[in-house]
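Got a structure for you, written out below as structure tokens; questions coming shortly.
Here the complex is missing one protein chain, while the rest keep their positions.
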Amino acid sequence: MSSIAFIGLGNMGGPMAANLLKAGHSLTVFDLSQSAMQALAEQGAQCASTAEAAIDGAEVILSMLPAGKHVAGLYLGEAGLIAKAQKGTLILDCSTIDAETAREVGAAAEAAGLDMLDAPVSGGVKAAQAGTLAFMCGGSEAGFARAEKILAGMGKKIFHAGDHGAGQIAKMCNNMLLAVHMVGTAEALQLGLNNGLDASVLSEIMKNSSGDNWSLQNYNPVPGVMPATPASNDYQPGFMAQLMLKDLGLAMENSLKTQSAVPMGALARSLYASFAGKDGNAQRDFSAIIEMMQS
Amino acid sequence: MSSIAFIGLGNMGGPMAANLLKAGHSLTVFDLSQSAMQALAEQGAQCASTAEAAIDGAEVILSMLPAGKHVAGLYLGEAGLIAKAQKGTLILDCSTIDAETAREVGAAAEAAGLDMLDAPVSGGVKAAQAGTLAFMCGGSEAGFARAEKILAGMGKKIFHAGDHGAGQIAKMCNNMLLAVHMVGTAEALQLGLNNGLDASVLSEIMKNSSGDNWSLQNYNPVPGVMPATPASNDYQPGFMAQLMLKDLGLAMENSLKTQSAVPMGALARSLYASFAGKDGNAQRDFSAIIEMMQS
Amino acid sequence: MSSIAFIGLGNMGGPMAANLLKAGHSLTVFDLSQSAMQALAEQGAQCASTAEAAIDGAEVILSMLPAGKHVAGLYLGEAGLIAKAQKGTLILDCSTIDAETAREVGAAAEAAGLDMLDAPVSGGVKAAQAGTLAFMCGGSEAGFARAEKILAGMGKKIFHAGDHGAGQIAKMCNNMLLAVHMVGTAEALQLGLNNGLDASVLSEIMKNSSGDNWSLQNYNPVPGVMPATPASNDYQPGFMAQLMLKDLGLAMENSLKTQSAVPMGALARSLYASFAGKDGNAQRDFSAIIEMMQS
Partner (left out) sequence: MSSIAFIGLGNMGGPMAANLLKAGHSLTVFDLSQSAMQALAEQGAQCASTAEAAIDGAEVILSMLPAGKHVAGLYLGEAGLIAKAQKGTLILDCSTIDAETAREVGAAAEAAGLDMLDAPVSGGVKAAQAGTLAFMCGGSEAGFARAEKILAGMGKKIFHAGDHGAGQIAKMCNNMLLAVHMVGTAEALQLGLNNGLDASVLSEIMKNSSGDNWSLQNYNPVPGVMPATPASNDYQPGFMAQLMLKDLGLAMENSLKTQSAVPMGALARSLYASFAGKDGNAQRDFSAIIEMMQS
């Protein structure tokens, strides 16, 4: 078991930290929210008053932050954690951020003799609570070998995507593809409905045919087809439309930097930008995009 | 076992008829091509000189034709097979055509006291040969119950999508969705490649995450990731780009008639129209669309 | 001056017929609506109880109908006007319909020794009333020469696009392009607004630069930029979103038949289908599409 400094106790970070405690690790936590820290303290974590204080004596630093600028701010520079961390510390950044920042921070850590991995997660709040997240990791083989043991306390599937930044790229590609097949699934099912077909029957046929995809299997966008989906619960998230829009934004940014053509991804981004921009849709589940196809 | 009249012995119809013979049915076949009929005769079929002659004494009529106009021409009107068929005949049209024609022909059969199903197939030439096709059927419950026994000789999955035309709608929706996730998969993998990721590693990650879909599982568009795919064999079809373009055309036509919004499907159609329009791409496999994303 | 049979007195046909009367022609009119006929009678037209009665003694037949099936129904077959018209009659169909039907009807008229032109209009109700419509004509040179004199009573610009059907093609291409630059103009102006620019200033700059187009010049989609536009009048039409959707449908149908790639046109159709499908947008002006770009 390891002593872990955990920075960032939001909707995802909170339950992830709780699962590390359950797995037997010793945790020191830091977050700007006192109540978030208090909740972890009740489950056995130590609280620190600064990020720097939190990493004192830590073998592992784990962070879960909203965007690249927060990650760069936490780790880089003279006052950053990379400069302060003791030799041999393993750093796991589980934030979903742009690959450029991930590469920059990873290189800085490596230069300082630290193992670091970008390790963004897939699965959402429910998987964070259940300890069934997927982790997509970027960094060295040696770092990945060390990381696996820690991440196993929070997730089921732990992938090594490549070098620094590759975890972010893998997540970005995956979520762009998710957006594409969710919108495509919504279109196909609504087209069937407009022709008088039963959405459950059509879903069953396509799940057993070449149209099959994760959205059909787990996240049917038509109300009533699968009882536990957001679609069957007033499109309460789940995965908010604005978060999908954020992830598509990361993919578009990257496509500009790499001169990549992503026509379907770009259209998905346009549709989510139009959809999330009004009527309170930003906070609704991303599968509600089917409403753009309905009369 | 039944006596079956089989009309249309092309790339798909030929092996389908052969499988019905193997299953023990007695077949009378008709096709405009003498050599196509000859091939079946060698496997035990009777040959007829006209479609009308072929159905003499048949309990079941099965047709496999290129487009709606051929199906309407075969079945409708005073000289059509519906007018000529004996009471109680079961008609199975396995052609992939527009739903409107399927509904019209189905209604005409019903008015004449005949069971008829539109039963388009999914799976391609290999599945036709192996007897592992999927059938998506539209018609009455009673008709479907009769059809299942015949279709079981040619396929593994037999779905009842709804009333007349519903089989065509289901296939159309499925194939539109296939096009969308194939293009999306191509984009996601190429974006990963452009960022230095390994396509096999990225594919494995997405197959185990929310990006998962049939194209990733069975038909990876990047050469070398899966040895048996068209991508690994110079994009020899497989499923030709021009056939996907035809299927997307059926979906677009239907979307116009039903006033449906299908933005991803429409973009897929645009990309396949541009792609298949040049450089001999029409006859290459539809997964070669990834070349539109490559520099 | 000519004796003209005018069939179809709707929003467009009514004022067009009135202008022909003002130009000194003698008119016999037919419409299913008695009140529509009555309005023309008060302006000097004769009323007929059937289309066939209306063409008795007419040198010119002019029709203005909603769709291809109505045009085919009026002109083709044993009871159609082509069979009934006296030799030498000039037929002008001003309806906006699919080119295929226009070609079919035009060929039938030619076979019967009649000059016929498809002559769809551009300009809307206001131009119909003001006598400033544009006509895009398809048919022979000789027919066009005869038509020009009649059409000059209702419009200012009279184009000869080519043979039978070419008038419909020209209008279809034009309106698809209009949809594309209207949506593009809406996007560009909204993007400027989102960056704090003044829409009037930005419009003025783009009108004098390479972004210039008819929508910017005549039909600015931002409220307040041009006082007389639908945008400045609660998006009251003008040109209803559902009519643009109909025209884009004709273009998409044609693109399927001619195997044409029209990616921008297809996207415009998708956006209008999504937009017009809800919130009463179908009856609002087509420039209200800018709301899809607004938060």
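When the chains are written out, they are named A, B and C in that same order, and each has its own residue count from 1.
Convention: contacts are C-beta pairs under 8 Å (C-beta built on N, C-alpha and C of every residue); 3 or more make two chains touch, one makes a residue touch a chain.
Values in this document were obtained by computation on a predicted structure and should not be read as measured data.
Peer 1: Tell me which of C:Ala54, C:Ile97, C:Ala161 or C:Ala276 is the one touching the absent chain.
Peer 2: C:Ala161
Peer 1: Of C:Asn11, C:Asn233 or C:Gln259, which one is in contact with the hidden chain?
Peer 2: Considering the complete complex, C:Gln259 is the one touching the chain left out.
Peer 1: For chain A, which residues reach the chain that was dropped from this view?
Peer 2: On the side of chain A, residues 245, 249, 252-253, 255-256, 259-263, 266-267, 269-271, 273-274, 277 touch the unshown chain.
Peer 1: Where does chain C touch the missing chain, residue by residue?
Peer 2: 99, 122, 134, 136, 157, 159-163, 165-166, 169-170, 172-178, 180-181, 183-185, 187-192, 194-198, 201-202, 204-206, 208-215, 217-219, 251, 254-255, 258-265, 267-268, 271, 292-293, 295
Peer 1: Extract the touching residues of chain B with respect to the undisplayed chain.
Peer 2: 267, 274, 277-278, 292-295
Quick note on the criterion: only the chains that are shown with their structure count from here on.
Peer 1: I'd like the most central chain, judged by C-alpha centroids against the all-protein C-alpha centroid.
Peer 2: Smallest centre-to-centre distance to the global C-alpha mean: chain B.
Peer 1: Could you list the positions in chain C whose residues touch two or more of the other chains?
Peer 2: 267, 274, 277
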